[in-house]
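Yeah, one chain of the complex is gone here, protein chain that is, but the others are all in their spots.
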Amino acid sequence: MTDTRSRCAQPPAARAVGSAEKTTQARLKVLVAGHDPSVVRTLEKTIVSQGHEVAKFLDSDRARERCGEEFFPLLLLDRHMVPVDGLEFCRALRTGPRGAEREILIVTADDSAETAHAILAAGADDFLSKSWPPDLLDARLALAGQRAAVKAMGGEIGAQGPIGRAFADGVAQQAVEESLALVEQVKREWESTADSLPQLVCLLDDQGRIIRANRTSEAWGLRAVTEVRGVALHDLFHPECRTPACYMADVWRKARTITAKQKTAEWEVEDTTLGRWFHVEFRPIKKRLDGRTVVARSATVAIFEDITERKLLEMELARAREQEIEIGSKIQQSLLIGEPPRDLPGLTVAAMSIASQKIDGDFYTFFRPNETTLDVIVGDVMGKGVPAALIGAATKNHFLGAMSHLMTRAAGGALPEPREIVAHVHAEMAERLIQLDSFVTLCYARLDLEQNRIVYVDCGHPRTFHFKRSRAECVPIEGINMPLGFTPDESYDQVVVPFERGDAFLFYSDGVIEAGQTWGNLFGQERLSEFFIENSTVPPSELIERIRTAVIDHAGSSDFSDDLTCIAVRVDEARAAATRPTLLEITSDLGELEKVRAFVRSFYNDQEDWDQGEEEEFELELSVNEAVANIIKHAYGGEPGHPISIDAQRSDGRIVFSLFHKGKAFDPDTAPPPLFDGSRDSGYGLYIINQNMDQVTYTQEHKGRCLIRLVKDRRKSRKERD
Amino acid sequence: MNCCIEKNGTVTVVVLPGETLDANNSKEFRASVDPVLNENDRVLFDMAGMRFVDSSGCGALLSCLRTLATRGGDLKLCNVSKPVRVLFELIRMHRIVDIFNTRDDAIRSFGD
Partner (left out) sequence: MKTVIIATGENPEMAALTERRPVPLLPLVDRPFVEHIVVHLAGRGLREIDFLLSHMPEKFEALLGDGSRWGARFAFHLARDAARPFRTLKALRLADSDEPILLGFADRLPPIEDADRLPPIEDADRLPPIEDAAPRPAPTAFCWRRTDRPRSETADGAIGRDDSSAGTSGIGTIGAVTGACAATFAPTATLSPTAAAPAGTERSELEWTGWAIVTGRDIDRLPDDLDERGFEDYILSRAAEEGRVAEIGRPLALRSYGDLIEIHRRVLNREFDSITPAPSETGAGIWLSRGLSIHPTARLIAPVYIGENCRIAIGAQIGPGAFVGDNCMLDARCQVVDTVIAPGSYVGEALDLDGVIVDQNRLINTRLGADLVVPDNFILGSVWEDTLRRKSVNVIRRLLVAFLLAVVWPLLAATALGLKMGRTGPVVFRRKAVRLPARHERSLWETYDLLSFLPDHRRARSWIGDLFLNFLPGLINVVRGDLSLVGLPARGPDEIAPLPEEWREFYLSCRAGLVNESDVIFDETPTGEEAFAAEVYYSVKMGVVYDLKLLARYAARVLMMQRRGRRGERSA
């Protein structure tokens, strides 16, 4: 074999056409078949110049016929022929009579390795490429001719004989090597292209092991391209990692199931080990080419793109956005949302406002013009973002201003009507709102506990619900006005609706009824109204909480695109008889102090759900004691027999002691401050009261009655306050 | 007001009567304890039964202290209950009058 090879190692081109060897050549009959006349002619010319005879056909059927009639030792078949292509023909010839004695060459345009394989597999002895230069063609044909001659001679040096075989093998081998070299060259071209890509491209087999990878593997410091073969994808990235739960292995598993269906799988993954983000693509490789099976070891192409930079930018942006939202919600909280009043006799109020992802323009505020009236203003500014929030704040401000302005004007201390207030605000804001292309929907509701009615001005806001306890039904309050800022002049009408004790009202923004994932599946007013009816006996704060959870459940997420604002007001039932008196009336006698203290203690202990401990009880006892002592000593100048009444109230978050007397109005600042050096033995009283209570006010009421109001908030002990 | 008075060495211990020392009875208390203050230099008030003291009570105690101090004597307190002690700490009484947890400590503090 070696000898033959060394002999054949001589480049065949050296054997030029027309050399002395020609004389050893027999004159052969050559069949040339192909569909392209020019190719056939070229071949014919070459063969004729080598001294053979040519029979040419453009049709494989005719060629076959002729083969049947005559024996051709050398056949040149074009691969693509009609009706039977070259490979079929070749196979047929081989399996036919004298099949092994023929020398068959296939002519093809495709010089890929696959084609070469196919050709040889079909039984051809060699192939010719149409793209070869003529002298190569020449040389190869000459060789073929020699082989054919050898075969035709038969015998030991026939094609079946050892020498001939070795010769043929060697020649064939060389041919294969050459074509492989070509393929190699092409391959290298592709490789350098692949290596120049910034992405990491790996060919994986069906087990997830790498067959080849481009040089990006080295650029990323993973492995050299020569060392990747057979390495599992996971091990390429995490050589040290032993975690079976490592994301990379998971990724391959998932990819496999997808690519098995001939689909492309792609994700973005974060690699915590390497600290980078990747965009990963797994593409299945077509195993079939032109309908024929192509032997391919690789099953998938995996493409990794490093997107760390982009990801970091995205995360920063998200963070910045979150900060904005936080600021926005802080603005909202501080400017737009106020605390509902807590200690309203006769009414219980609860409010909730949940900021949406964007800053919205919801706002609400409460006024208490007097002890028996509560004004509720709920509004929504059209638009979103900080401008809307600021307009909301400005609107609130205008209401405050309007209120104070009209109140100071009103004769006899009568309250201005809601419609006057709204009209006033509108007059001030309309032009500017129109300029800003914005408008404000709101409703202004005044709950009058003396006349048991609600005076309501609605400006385009969602209908407030009025729950009537006597009928257990929920009725929306109708309003007819336009939102503020629609038209420059607008008159506002108000509606008066009577209510009874036990009734409740629900104010809300459109964020509540429009919560929902899609149109047609919104929360809606009916649902809200039914919900209100169902939960009518629940205290307002609980009701609000339930509405919130219901909306979240309905929307499927707790992120909303619109603010949720909801205010519930319940008119308390007629007060049940108190279990213990919350009013104590005494006379200005220091001996009564014991009674006062006992009163404070019993009131405190009555508050079952206010368990703050003994220390707070003592603080209250001491403070009220000091306050009463001061009244006796200073307001009444020590004279006995004057009335003092102490009223104890407990509302949601605070305990309030109101002390009424008719003595000299007590000016806390005329009392000298206490000196803590023992030189004085008075003046501690006020200090003690101020330290122990959260709020102390001294006011003068009508008809010479003075009020000292001591307030203690829940959970605020002296320590926490510091 | 009947104050129970004991002698313990050179120290006169006065056990304050009742549970409260407030605006109502602090003057009375002050008056009733005055002779003790005038006759003795080292006085200790045992406040074991006291449950409530208000600012007038504190004032009365301070007045007692002043009376003794002008004569070169000293007043101390002991057995102060928790709520009363909170009050004393609030108005920093403990910086003016020695306050001890037990009677023995107080007596010892008078020295020999």
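Miscellaneous remarks
As written, the chain order gives the labels A and B, with residue 1 at the start of each chain.
We take it that contacts are C-beta pairs under 8 Å (C-beta built on N, C-alpha and C of every residue); 3 or more make two chains touch, one makes a residue touch a chain.
For clarity, every value in this text was computed on a predicted model and none was experimentally measured.
Considering the complete complex, the chain that is not shown touches A, B.
From the set A:R94, A:K311, A:H405 or A:R453, the residue in touch with the chain omitted from the display is A:H405, counting the whole complex.
Residues of subunit B that touch the chain left out of the display are 86, 89-90, 94-101, 104-106, 108-109, 111. Although one chain is not displayed, its contacts with subunit A can still be listed: residues 316, 319, 323, 397, 401, 404-405, 407-409, 667-669, 697-700, 719, 722.
As a working rule, only the chains that are shown with their structure count from here on.
If you average the Cα atoms of subunit A and of subunit B, the two centres end up 71 Å apart. Interface residues of subunit B facing subunit A in the complex, by the touch rule stated above, are 20, 22-24, 52, 54-56, 58-60, 62-63, 65-66, 83, 86-87, 90-92, 95-97. Contact residues of subunit A toward subunit B in the complex are 590-591, 593-594, 597, 614-615, 618, 621-622, 625-626, 629, 632-633, 674, 676-678, 680-682, 684-685, 687-688, 691.
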